[in-house]
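Removed from the display is one protein chain of the complex; every other protein chain stays in position.
Naming follows writing order (A and B), and every chain is counted from residue 1.
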Amino acid sequence: MFQDILITGLVNGGVYALLAVGFSLIFGVARIVNIAHTAFYMLAAYCFYMLLVQYELHFAIAAPLAVIAVTAFSVLCYRLVIEPLREHESAVLIATIALALIFQEAMLIKFGGNYLGIPSTLDGVAVLAGVTIPYQRILILVVAAAALIGTWLMLYKTRLGLAIRSTANDLEVANLMGMNVHRVAMATVAISVGLASVAGVVVAPVFVVDPLMWLSPLVTMLAIVVLGGLGSLKGSLIGALIIGYVEAITVFALPQGAFLKGAVALSIMVVVLLARPEGLFGVVFEEER
Amino acid sequence: MKMDVVGLWQPSPNATDVTAELSAIDRAGADIVFTLLSGPVGVVVGRQMGERNMKAIAFGINVEAQKDAFWQATAGKANYVATIDTFADVEMTPKTIPFQKAFKARYKKSPIYTAGTYDALHIIKDAIEKAGSTESEKLVPVIEKMSHVGTAGTLEFDKRHDPVWGPGKSTGIAVQWQNGEQVPFWPPNVKGMKPFKMPGK
Partner (left out) sequence: MYLLKRAWSEIRNEILVLPSRTLVLIWAVSLLLLPQVYGDAYVLRILTMTCLLAIFAASWDLLAGFAGQVNFGHALFFGGGAYASAMASQKLGLSPWITVWIGAAAATLLGLIVGYLCLRLRGSYLSLATLAFPLILIGMLFAFPEASGGELGISGLKRLAVSPTDNYYIAVVLMLVSVFAMWKISDSKFGLVLHAIRDDEVAVRASGINTTRYKLTVFALSALFAGIAGAVYAHYLRVAGPSTLETALSFQVVIWGIFGGVATIYGPVVAVFVLYPLTEWMGSFKGIGEMRLLFFAIIVLLVLLFMPRGLTPWVRDKIETVCPRCKQRNGAWKSQCRLCGAGLKGVLTAPGAIAPR
């Protein structure tokens, strides 16, 4: 049982981390609470389904294509919808909710409400320490780790990363130093949604694809991000693992209450917030006066 | 034959992942997973059980597995998943197969339990004609005595106004997914039934 918890929690935590890190990034840089974040994850899953199952493209072509298409689309959405509203924080918020609803309804009209399945990229199972894990899940873990390491390298080893981090630190000063903060924000949107679409593509073959699939990870993701501290990448990563493990432990310790795992995870978040209102790794930033 | 209940797991109907539950079930050494599932979790359970090559068999009710789209939704992983269903290409009554054909021709998919409304409407129509009234007080005694040969079975009602359940009356049909086909296997002695299959290992 112990090894089950260890491995299940790790795999689930990996997927959550992909979502949470992207969300945290865009919040840190542009102060956008992007409710549509997981809706992009859903779009990526549908896009992957369309390319792989309907157009019968090879996996190695369909997956990158889906990620690129959704990322490009997100930049377009940002330019057309979010950028004109940037001064009005509350308007940005419901604009992202409206976008998410539009995506959901568009997919419902295009693909119907059926649950769709995507064939596994890798078939078969591995048995690790007595725990059965399908290869697909190991793939998820590997891809998640690679994407996260890639993001980390990008943030800490490139000039763009430096620009993103400094904009997140202080938008006004970054602007005064001659950085094009709009460009930086746009690049961050692309990276953030890129991570979400990678998650959508690798997860789609394990989960069920349907127009409402963005709602439940949304809540989990928000809980993780708040738990870890808004805008903190390290916090999101650790928060994701905590929630992944809490969910796994709930299922094993309380089998009849498996449906409560979401509520338990949220309660953990509330408890952490009570003790540390800025989350585990959040920085207390002075509210702008 | 003696059976033990090794555990009870209640995933959320919207769960997208039941890995933790399934590993716990594996650990508990279950042979049969008696499913009571409605909602997308039915697809997830079917698929993930297949992917894990679980030795336990899913048997019970899984609304998603009644639908034609189940095989596609599970990406063909849900072999041997069994569920109770309402319609199939078997002669439960002489009306079953014609109804099944007509339904498919019109809606381009097989009927699931919701199509049972067809029989219900016919019962109420017959009752209204017989009683010559639409008042519930007059309809109840008529329906109490009625024996209606419907599309899914022969419907009669007991003292508590529940349908009488059992072979020859109304039972539902047990079906199993076998290589992309929904195969009916129960109740026995009905024309068109095929054998139940066990995972071959």
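As a convention for this text, a residue touches a chain if its C-beta (ideal position, glycine included) is under 8 Å from a C-beta of that chain, and two chains touch if they have at least 3 such contacts.
Keep in mind it's a predicted model, so treat the numbers as computed, not measured.
Colleague: Could you tell me which displayed chains border the chain that was left out of the figure?
Modeller: A
Colleague: Using the definition of touch stated at the top, determine which of A:179, A:215 or A:249 touches the missing chain.
Modeller: For the chain that is not drawn, the touching residue is A:215.
Colleague: Considering the whole complex, which of A:50, A:65, A:138 or A:260 touches the chain not shown?
Modeller: A:260
Colleague: Touching the left-out chain: which of A:223, A:240 or A:280?
Modeller: In the complete complex, the chain left out is touched by residue A:223.
Colleague: Extract the touching residues of subunit A with respect to the undisplayed chain.
Modeller: That gives, for subunit A, the contact residues 27, 33, 35, 81, 84-85, 87-88, 90-91, 93-95, 97-99, 101-102, 104-106, 109, 215, 218-219, 222-223, 225-226, 230, 257, 259-260, 262-264, 266-267, 269-270, 273-274, 277-279, 282, 287, 289.
As a working rule, only the chains that are shown with their structure count from here on.
Colleague: How big is the gap, in whole Å, between where the Cα atoms of subunit A centre and where those of subunit B centre?
Modeller: One centre to the other, that is 37 Å.
Colleague: Report the residues of subunit A in contact with subunit B in the complex, numbered from low to high.
Modeller: Listed in rising order, the residues of subunit A that touch subunit B are 1, 4-5, 8, 11-12, 114-120, 125, 131-132, 134, 136-137, 205-208, 210, 212-213, 216-217, 247-248, 251-252, 255-259, 261-262.
Colleague: Which residues of subunit B touch subunit A in the complex?
Modeller: 7-17, 19-21, 23-24, 26-27, 40, 43-44, 47-48, 51-53, 64, 69, 72-77
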